[in-house]
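Each remark here refers to the structure printed beneath this line.
Only one protein chain is missing; all other protein chains are in place.
Each chain gets a letter, A, B and C, in the order it is written, and its residues are counted from 1.
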Amino acid sequence: MIIRQLLYFIKKAIQNIRVFFVINLVTIGIISLSLIVLSTFLMISLNLEHCLDKWKSQINVTAYLKEAVTPEELTLVKQKITDFHEVKKISFVSREEALSLLKDTFPGQSGVFEELKDNPLPASIEIQLKEEYNNPQTIKNFAVKVEKISAVDEIEYGRIWIKGYAAFFNFVKSAIVAVGAVILLATVFIISNTIKLTVYARKEEIEIMKLVGASNFFIRTPFFIEGIFQGLLGAFVALLALYAGYHVFTNWMAHSSFLPLQFMQISFLPLKYVILIGVGGMVTGFLGSFFSLGRYLKI
Amino acid sequence: MIIRQLLYFIKKAIQNIRVFFVINLVTIGIISLSLIVLSTFLMISLNLEHCLDKWKSQINVTAYLKEAVTPEELTLVKQKITDFHEVKKISFVSREEALSLLKDTFPGQSGVFEELKDNPLPASIEIQLKEEYNNPQTIKNFAVKVEKISAVDEIEYGRIWIKGYAAFFNFVKSAIVAVGAVILLATVFIISNTIKLTVYARKEEIEIMKLVGASNFFIRTPFFIEGIFQGLLGAFVALLALYAGYHVFTNWMAHSSFLPLQFMQISFLPLKYVILIGVGGMVTGFLGSFFSLGRYLKI
Amino acid sequence: MIQMFHVYKSYTSRHRALSDINLKIDKGEFVFIIGPSGAGKSTLLKLMFGAEQPTRGQIIVNGMDIGRGKGSDIPLLRRRAGFVFQDFKLINHQTVYENVALALEVIGLNKKTIRKKVYQALKHVGLLNRMNAVPLVLSGGEQQRVAIARAIVNDPMILFADEPTGNLDQDITKEIIRLFKIISSWGTAVVIATHNRSLLSYHPTKLIALKKGIVQGVFVSSYKDSDTYIPQ
Partner (left out) sequence: MIQMFHVYKSYTSRHRALSDINLKIDKGEFVFIIGPSGAGKSTLLKLMFGAEQPTRGQIIVNGMDIGRGKGSDIPLLRRRAGFVFQDFKLINHQTVYENVALALEVIGLNKKTIRKKVYQALKHVGLLNRMNAVPLVLSGGEQQRVAIARAIVNDPMILFADEPTGNLDQDITKEIIRLFKIISSWGTAVVIATHNRSLLSYHPTKLIALKKGIVQGVFVSSYKDSDTYIPQ
């Protein structure tokens, strides 16, 4: 019985979609275009955030060691630092490594360093903190603790930069959230109001159905199905277009003459967002029908 | 006569807007939201482009001078370099300045440099090229020419970086253009199709007007005025919202704890783009009406 | 079956469409409401059908008090009633068949029963051959007959018909009224609003004369399937 009724409603919805084919096409077009803009934005900002996070995870505290550190002391220091709960990873940079790094940074001036009698650079331990400790205060606290280790000469952690980094990070994040909210609102508004316009064009049909004794449920359901279908198809088209665009773009990047781009990893929307957009399209389509119909269903 | 007729059409359009107030509101809402997304994107990308351009203008070629350069020779070299038509600006970096710059770059390791007997760094001239010569080939040609100057020891211009830079620049530019094109298309499509839906809801009115002998011109004009009005008002609302957002945002930036942000200059859309969006809204509104009506005007 | 007590209806504050209507229509009655244009005939029918709410007074149809605006009862009433609207109220993008079937689909009948009943109704009004046309391509009279078919297809307990023969010629009018009479003889109350006094020759059991929203008189016929009509 319930299945028969559902089938009936689906049949009705399909029939309506056929009859109002152009309108449905236009509606689905509008929905998918809104969603393309939304999902493109989403993809770009997720990738951007990923970049930022990577960058964030690269911020290190450097502990310069005293010149006269024995291998035994070194092992001890390493152990001590690793034992701090804030620490995620450490890596040792020997004096020789430090010098060759410096030379690499100034390729044009290698002569300068050759003049040095002996290597003036200290060995150091680069410390990467766990994400949750990547803020100015905890880094500072951590630095104080590390400085107390006897083999450690000096601590380097770019005080200003870290504070600024957090602010910048927040800045980019809030900009993304703000623009994203505008786009999301725009999308929802556009979709639901487009459906409102299509329902408006069919208000007489609704009135007539009421007059032959149809319950609100009976009238609404095919509209809901239609709205859900429009939202879903719109989302599908949008995601397809996004994927096509993504494909072309990454292909282009892979063949770019700019090396860093070749290695830059842009990822497509994660599955959960793909599902979110699909479900979001459906829900918006449904709600669009729901609120548009309300007005015409009063006796 | 013509003015009377125009007034009549405007009166009709106003009347229609009043009668279909909700529909008009919805339409204008959809238009302005689409335009908000478009103009936000436009503003962001213009600012981004501005940033990139600034950066571009900062790419320098550095000419390291031989150690034994006399002040007279120096003046000559400076003159020679300035005379190249590619050059926009030069600045001289003395040996002392070079050393202190190096020290600043490695604040933790100042001890290293104190050990140096005498300053091993050469003096240099930093050369900023005119924008139009900022591409790998011309920079290379230029470098060859400069290297021939007798007082010049070596030329440094980051071959890979420059090539990469251009690619990166192109990359960002084409990404902006691509996304912008999607948004623009989406906006135009959404606006014109929204108007199509509103016209559909009024097809009977159009039929009746034809039947009482109205010419196509007579029927169309009020719709055109309505479409233009919707587009214009939509653009106006969008720009207002954008400006409000811009205001809030720059305010927030000025009070940001991140210093670089305080000095970052974000500019609002230049007047020509403001006008473009206004005119674009109008034209799209007009064309939306134009194409939507066509179908219903055949006898 | 239908009772109205002191019913008033004003659409606007300045103008009263109906004043102090009291009437009673029984099972199987065949009632005409006559009166000039704007008298309130359509309004009276719409009130009985719950398509309009009375400003004042009580309306009881089939035991339900429909004047109170209890929305949920009205669809139930409508599924057991039929209504031929003066302006037909057909869905333009659906075929004749679908328009008529709609009145059965809302009840939830199965496809086969629906098909049988719709065919029968369309046959009664002589439109079986136009079944797959949409109303827009039909002549005025054909549209009116679709509206009639939809009103009778659900074997209504009450049948309202607002000017049901305004677009029909004499011969078809005769057919339709005969059909209504048959339906009435099965116990259905039939209420017809018309300006056409020539319909009076079809012998209603009750005649309600309206003018400017006021009942001018209710005439009850004692005629029983004979040829004379005696107004009381």
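As a convention for this text, a residue touches a chain if its C-beta (ideal position, glycine included) is under 8 Å from a C-beta of that chain, and two chains touch if they have at least 3 such contacts.
Quantities reported herein were computed from a predicted structural model and do not represent experimental measurements.
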In the full complex, displayed partners of the excluded chain: B, C
Of C:Asn22, C:Thr113, C:Ser185 or C:Ser198, which one is in contact with the hidden chain? C:Ser198
Residue, one of B:Phe218, B:Trp252 or B:Phe290, that touches the chain absent here: B:Phe218
Per the touch rule stated above, chain C touches the missing chain via residues 11, 35-38, 41-43, 86-87, 137, 139-142, 145, 162-163, 166-172, 195-198
Kindly note down the residues of chain B that lie in touch with the hidden chain. 4-5, 8, 19-20, 204-205, 207-215, 218, 298-299
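Criterion: only the chains that are shown with their structure count from here on.
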Contacts common to chain A and chain B (chain labels): none
For the chain pair with the highest number of C-beta contact pairs, give its two chain identifiers. A-B
Computed over C-alpha atoms, the centroid farthest from that of chain A is that of chain C
Taking the mean of all protein C-alpha atoms as the centre, the chain whose own C-alpha mean lies closest is A
Quick one: report the Å distance separating chain A from chain B, using the average Cα coordinate of each chain. 24
In angstrom, rounded to a whole number, how far apart do the mean CA points of chain B and chain C lie? 68
